[in-house]
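Can you keep this structure in mind? I'll have questions shortly.
A single protein chain has been omitted; all remaining protein chains appear in their positions.
== subunit A ==
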């Protein structure tokens, strides 16, 4: 299938990446090249094959549901572009 500029714009929105209107045709073209390459997977007979979830057979380990490294608010916030009064600050979300 072929990706048009509307689809390219929708993908950019889903990915939360701003793409200027005039860049959309080229982006759509690149998607088509990459997806065209991926299309080969359609040739493979995958009937009855399980999709891989883990490359080595392993069960994820469980641990006690307890705090391991807590109480580090300053460190958690130290790299934030905008942190105020012990919180991450963002533009207004609700009116």
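One rule holds in what follows: contacts are C-beta pairs under 8 Å (C-beta built on N, C-alpha and C of every residue); 3 or more make two chains touch, one makes a residue touch a chain; residues count from 1.
The rule is simple: contacts and distances are computed from a predicted model.
Name of the non-displayed chain as stated in its UniProt record, restricted to "cysteine desulfurase", "NADH-quinone oxidoreductase subunit F", "Na+/H+ antiporter subunit D" or "Glutamyl-tRNA(Gln) amidotransferase subunit A": "Glutamyl-tRNA(Gln) amidotransferase subunit A". Of the listed residues A:22, A:50 or A:85, the one in contact with the hidden chain in the full complex is A:50.
Not every partner is drawn; the one left out touches subunit A at residues 3, 11-19, 27, 30-31, 33-35, 37-44, 46, 49-56, 58, 60-61, 63, 72, 75-76, 78-82, 88, 90-93.
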